[in-house]
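As you look at this complex, bear in mind that one protein chain is not there, while each of the others sits in place.
And now, chain A:
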Amino acid sequence: MKKLLMASAAAALTAGMAHAEDVKLGILLGFTGPLESISGDMTAGANLAIAQVNESGNFLDGQTVSSVEGDTGCIDASLAVASAERLITSDGVKGIIGGMCSGETGAVLQNAAIPNGVVMISPSATSPALSTVEDNGLFFRTSPSDARQGQVMADILNDRGITEVAVSYTNNDYGKGLADSFEAAFTESGGTVTMNASHEDGKADYSAEVGALASAGGDVLVVAGYIDQGGAGIINGALDSGAFDTFMYPDGMVSETLEKNFAERTEGSFGQHPSAAGDGPVKFQEMGKEAGFDATGAFAPESYDAAALILLAMQAAGSTDPNVYKDKVMDVANAPGEEIMPGDLGRALQILKDGGEVDYVGASAVELIGGGESAGSYREIEMKDGKMEGVGYR
């Protein structure tokens, strides 16, 4: 009897240990909602980083990493917080890759991540308001703030010699933040914003909004919205009524859906999304092709980098405790240290294990500034001959 007890206790212990070896990361994205069409590639990106770390076998003491998914609905703060609570308390994740949209990310940070002390690295939340939020050093993002994107947009327009634009933004934290930062940057550089008005997502008919925008006039219509939502409605309405022919697409609009539905009909339109120049993206695209997903998808590289940063920081700290490894995120992301390209995660883990330092470059040329957000490099796209083509980096 005693033996049996001992044996079962030992079995329970080893079972417990086997469990502890598995480190879980949460992937908290909008699998439903207005950005659902890009969340698939983002998840694939994050999972690719996790798979590469597992393959190398260098992570901590040979532990493996697995991921758990949670849905935010992108614009549904209560769903996002509930999903985050589940990830943290019942799945026991040690870090979260997410959230996806700005409003929901702020809510999760305040209501789930900070109270529970879990690190969040968002690949795609870009609202300027998140730069100043009090986050106990737990929040980072591999995407730049929209304050930077607003500046880039103003530069693109100025270089194209366009001085008058109308802006239609989706009525939430992301749209408002981007529209305001863009208007500030563009006005300062001498341009005119004839109208800066919001649109609600999920309506059947945007002819009233388009009528108002057309009346205000402008050479280009800036659509700071979502391609799976009101953004598409606004473009359709503007094309149907002949109000605008040329559009500017910020990051929420740039996707395969945009190319499929609008590339031909909005010839000469342009836009930008966060993406880096250099070897990183090229290498990442090859890896994506092998793994079977579209690595050029908006925010897929950022998602890969977010997962990689969490795991490298854990390795550098030698701990999976968020309150310990949170201080290492900035260290592994920035110089000094050996430059790490995507796919080199195994080597990076080995360097850190040997006590060296790394400077993670990754798929989106990560360089964290300020309170831990990407300095921001954007890929400029243009609709040419019915295709969406990259025309340069800024």
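The criterion applied here is as follows: a contact is a pair of C-beta atoms (placed from the backbone, for glycine too) under 8 Å apart; a residue touches a chain by one contact, two chains touch by 3 or more; residues count from 1.
Just so it is clear, contacts and distances are computed from a predicted model.
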Which of "NADH-quinone oxidoreductase subunit F", "Branched-chain amino acid ABC transporter permease", "Carbon starvation protein A" or "Probable septum site-determining protein MinC" matches, in UniProt, the chain that is not displayed: "Branched-chain amino acid ABC transporter permease"
Listed residues A:Q110, A:S198, A:T257 or A:Q350, member touching the removed chain: A:S198
Among A:S78, A:N136 or A:S241, the residue in touch with the chain that has been omitted: A:S241
Residue among A:A216, A:I235, A:M248 or A:A263 touching the omitted chain: A:A216
Touching residues (missing chain, whole complex) on chain A: 171, 195, 197-200, 202-205, 207-212, 214-217, 233, 240-243
